[in-house]
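Attaching a single structure in structure tokens format; questions to follow.
The chains shown are only part of the set, and none of them has been moved.
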Amino acid sequence: MSERVKEILSWYGSDNPGTLTNLARLLGHGALAGTGRLVILPVDQGFEHGPGRSFAMNPAAYDPRYHFQLAIEAGCNAYAAPLGFLEAGAREFAGQLPLILKLNSHDVLLEEKDPAQAITGSVQDAVRLGCAGIGFTIYPGSEHRLAMYSQLRALAEEAKQRGLAVVVWSYPRGSGLSKDGETAIDVTAYAAHIAAQLGAHLIKVKLPTAHLEQAAAKKVYEKEGVPIGTLAERVRHVVQSTFDGRRIVIFSGGAADTDEAVFEQVRAIRDGGGFGSIIGRNSFQRKKPDALRFLKTIMDIYSGAKK
Amino acid sequence: MSERVKEILSWYGSDNPGTLTNLARLLGHGALAGTGRLVILPVDQGFEHGPGRSFAMNPAAYDPRYHFQLAIEAGCNAYAAPLGFLEAGAREFAGQLPLILKLNSHDVLLEEKDPAQAITGSVQDAVRLGCAGIGFTIYPGSEHRLAMYSQLRALAEEAKQRGLAVVVWSYPRGSGLSKDGETAIDVTAYAAHIAAQLGAHLIKVKLPTAHLEQAAAKKVYEKEGVPIGTLAERVRHVVQSTFDGRRIVIFSGGAADTDEAVFEQVRAIRDGGGFGSIIGRNSFQRKKPDALRFLKTIMDIYSGAKK
């Protein structure tokens, strides 16, 4: 095991060897094995946006096996998906890469001002499917957030007892926030901190903008001169806000028109001390050879093989 | 066991042998045994619409035994009904055909904008009645959908542990959708996909129209040129949206004025790669000899005995 991985594991002193083993599996798999960086393939878009919107541009991706194969071939650290998608390939690809079972999901067949999610999987499902961890989404800013935190807590406790890693998607949404506020730097840092306080091992947030949403926060950021001007600085602030870098924080892309723009974001994540990326639509919504090239470039940036 | 059934079973790699055995029972019973096609008789209309509206036109159907007999004589793959109807015949017809216990039900004594269902049976009920599977309805589009997904998930987990098959009626309804949207092709495909993600083995949706309900979906369908012009194309798209055809999807009829129109729909299901039909009112709301002829024609179309 690399020194970096040993160092990262040392941050999780309250976890049992089973959970550390699964964290080591996530950090030790794929093209970035041992670097302390991760690129994870998540495919919950079918549930979140509908199958047509998700897969029509690359129909091979309708097949659940496609995503296992893509993640394996690209050398991703893990593949994360809801119950159905994992059940449809877990036996065929057993042991070939770490899996993360998303335990809650949401669709857009009804638009809510304050969204919640349905519980769509159990810790026992994750165990029987051979997963390394569970995934769970919270919506800080929604009037349902307190219930979601409580659900996460209970599932995380059970997952940890059973030696699984806990991965939290922390997505600010809801009536407590403006549209811009959902990706504001203060809100993003706050969302990452909450996930860490709830016991997450690995936290996924969106890349933040320089917007400051909350007046009381804005006052402090400005008074203390917290550097948030560049994307790398903002990544650094989020990492700092997540137990001073002692929790794994990864990022999903903001709006990016070109591949080069994505790579630029990845460089900012790398330079800001972020631990990696979760790359969904940008990978499975293009043909596989293109996706593999695209993901390789990202991994090369993280590994240092590429500037 | 036919090669086709073996192939279908191979899609369910995460299920235990008990559940595979019950899936095999469903696929191996009746006139379509071994073809990979299914015609299922569902009789929940008494609960859903009231006994008079359901049975007055064929009073023999007030008797719960009638439906067991009809399904057996017609060679249906299975008979699905709520608790009371199954309890009233399960001993007399034990072992004569696979049964599916509907675990939730709804009535129309109060009309809601956002409908839900009552839990009206348990997995243990299904076990004690000798059923091959459980049935459950979800209403994507209703504000209660997230709670319904969560209920289904818990019941499906228990059913799978106990070796039963999970059959999901996925009916888009509620304030998130227009009336036309309930059978729109994008919404129908989405509803089938959600059911599959929730772990359903067998999914029942309504035959879709060419309407596109959601603006974001419409944009993609049009850009990618997803073929949805004919009913067979739409069936094919729904099947594709359900794990690229690796889950069993069956259809209930849209509005059909004549038997010939129904047969035309069945041909479209067959040609589009659908797995069969669920035929309720069209079978038990006519005299039995007529119903048997009607169902035979449908089965012949599916088996290829008839064009």
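Letters A and B mark the chains as written, and numbering starts fresh at 1 in each.
The criterion applied here is as follows: contacts are C-beta pairs under 8 Å (C-beta built on N, C-alpha and C of every residue); 3 or more make two chains touch, one makes a residue touch a chain.
Keep in mind the model is a prediction, meaning the values are calculated, not measured.
Taking the whole complex of the structure file rather than the 2 chains in place, the copy count of the single sequence reaches 5.
Just so we're on the same page, only the chains that are shown with their structure count from here on.
For the pair chain A and chain B, the distance between mean C-alpha positions equals 36 Å.
Residue ranges on chain A touching chain B, taken from their complex, read 46-47, 49-53, 55-57, 59, 62-64, 82-92, 105-112, 116-122, 124-125, 128-129. Taken in their complex, chain B has these residues touching chain A: 11-15, 140-143, 145-150, 153-154, 157, 172, 174-177, 186-187, 189-191, 193-194, 196-200, 214, 216-217, 220-221, 223-224, 226, 237, 240-244, 246-247.
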